[in-house]
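Here the structure is laid out as structure tokens; the discussion comes afterwards.
Only a single protein chain was left out; the remaining protein chains are all shown in position.
Residue numbering begins at 1 within each chain, and the chains themselves are lettered A, B and C in the order written.
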Amino acid sequence: MATVLVQIVRGVIEADRRLGAPGGDRGAVVEFQGVVRGLEDGAPIDGLEYECHVEMAEVQLRRIAEETARFFALDSLLVLHRIGFVPVGETSLYVRAESAHRRAAIQAVDEVIVRLKRDVPIWKAACGT
Amino acid sequence: MATVLVQIVRGVIEADRRLGAPGGDRGAVVEFQGVVRGLEDGAPIDGLEYECHVEMAEVQLRRIAEETARFFALDSLLVLHRIGFVPVGETSLYVRAESAHRRAAIQAVDEVIVRLKRDVPIWKAACGT
Amino acid sequence: MRVSFRLWSVMRVAAGTARVEIEMPSGTPVRDALDILIDRYPELSRHRSSARVAVGTDYVDGDRLLVDGDEVSLIPPVQGG
Partner (left out) sequence: MRVSFRLWSVMRVAAGTARVEIEMPSGTPVRDALDILIDRYPELSRHRSSARVAVGTDYVDGDRLLVDGDEVSLIPPVQGG
């Protein structure tokens, strides 16, 4: 059984690099960070304000993560999404997958993000300069 | 122009999390770690001994990294391969790509690894218990 | 019964409120409940076709019959990541 952890967080995301049972069979660790970019629709911004239906987002995200971890037979999957104000250059989304094999970990990270962007109730608004 | 750094290293890989110009346009950071697994061909091992034609490996790896960074329009690409003895559970390969967009960074990481596994003169031998 | 609507993002901004409570007959289908909401907040109508609906923490379709105390979220296209 994969270790699956999802969390909607306020404040800076500190990537938990210790996730996953030591001595597990992982041969591949893939980490993704989504970072707030300095331009939104071509205009410079200070950051993004993320709005979130937290209870629903956690349920949806957990379902996505559990299904993805099972499908790709991962050792572990961690998904953190920051909400509230996120300044330019800071991480809004952090995903980490551990697996025996590279392709499974890479595809799992991509799949989680695709589904998150489709179904998890989070919205953003640019905060101008 | 992307920041491209490749290195064949001896000793523990400390992921350089500060790579990439601050204030760059990166919106996605993807990191891959290849970790030595506890079983090789079904038998438990202590680790792997990596042999490497270092001069050639650095040239080949640099070419792969530069071509990949250009093709995927990355902001930065870092590739570190550890050689010598790497104990089970430690990282033998670390790849980090920074890009404006997620898919480019993910595909670039995969592409670098595929080409590294095809062309970079590195070999491994299991070290038994 | 009392149905509690939660409005998010552009729909919250359009309506000028994040929560709306409306009395309606027990067993009202979601699609009829939205008609009632939009009668009250016509500025939501242009978002209706792009929004999905959730009851509690799950997406539902328009046939779903509401019961007393249901919390109905209107979910415009999400933008996480």
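Please note the rule applied: a contact is a pair of C-beta atoms (placed from the backbone, for glycine too) under 8 Å apart; a residue touches a chain by one contact, two chains touch by 3 or more.
Everything numeric here is computed off the predicted structure, so don't read it as measured data.
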Touched by the hidden chain, restricted to displayed chains: B
Based on the whole complex, identify which of B:V29, B:V88 or B:I113 touches the chain you can't see. B:I113
Tell me which residue among B:V29, B:I45 or B:L93 touches the hidden chain in the full complex. B:L93
Applying the definition given at the start, please give the residues of subunit B touching the unseen chain. 34, 50-53, 55-60, 81, 92-93, 113, 116-125
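In the analysis below, only the chains that are shown with their structure count from here on.
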Euclidean distance of C-alpha centroids - subunit A vs subunit B, Å: 22
Once you find the CA centre of subunit B and the CA centre of subunit C, what distance in Å lies between them? 49
Where in subunit A do residues touch two or more of the other chains? 34, 113
Note the residues in subunit C that touch 2 or more other chains, in rising order. 81
